[in-house]
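For this view, one protein chain was removed and the others were kept in their places.
For subunit A:
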Amino acid sequence: MAKERSIPAPMANPETEPFWAAAREGRFLIKRCTACGKAHWYPRACCPHCMSEATEWVESPGRGTIYSLSVMKRAPEVYAVAYVTLEEGPTMMTNIVECDYDSLAIGQAVQIAWRPTAEGGPPYPVFKPR
């Protein structure tokens, strides 16, 4: 496996701290609205679908499929940026790792993986083929 690039630390804020705290325990949380019932991404206190404040963190198994992707060739370490559609519905921007970059495809099934981030930041959610 080729050397992976260093991932910058995500800058948590009070609204998102529970996500990154759970990430440190290896748990992947997403937000769901108890008013409209819909899950969303990226996580917000206020539901982007119905604007209710009644959102809750729920743990996700982190399974999904690649919606689109772009392999960055013009970088010291090649990496893949992708949108992954989770089984719960929302599509999130992420990376695909532990893969053959040339054979990655839209529609491919993936599962969550975690990567450490720079400066002791919380782990960042990425995906690998399953």
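Following the convention adopted for this analysis, contacts are C-beta pairs under 8 Å (C-beta built on N, C-alpha and C of every residue); 3 or more make two chains touch, one makes a residue touch a chain; residues count from 1.
Criterion: contacts and distances are computed from a predicted model.
Between the listed names "ABC transporter ATP-binding protein", "Thiolase domain-containing protein", "FtsX-like permease family protein" or "Cytochrome d ubiquinol oxidase subunit II", the UniProt record for the complex's undisplayed chain reads "Thiolase domain-containing protein".
Here the missing chain is touched by one residue of A:35, A:58 or A:81, and it is A:81. Touch with the chain omitted from the figure is made, among A:21, A:35 or A:93, by A:93.
Touching residues on subunit A toward the chain that is not drawn are 5, 7-13, 16, 38-42, 44, 47-49, 67-75, 79, 81-83, 85, 89-95, 106-107, 117, 124.
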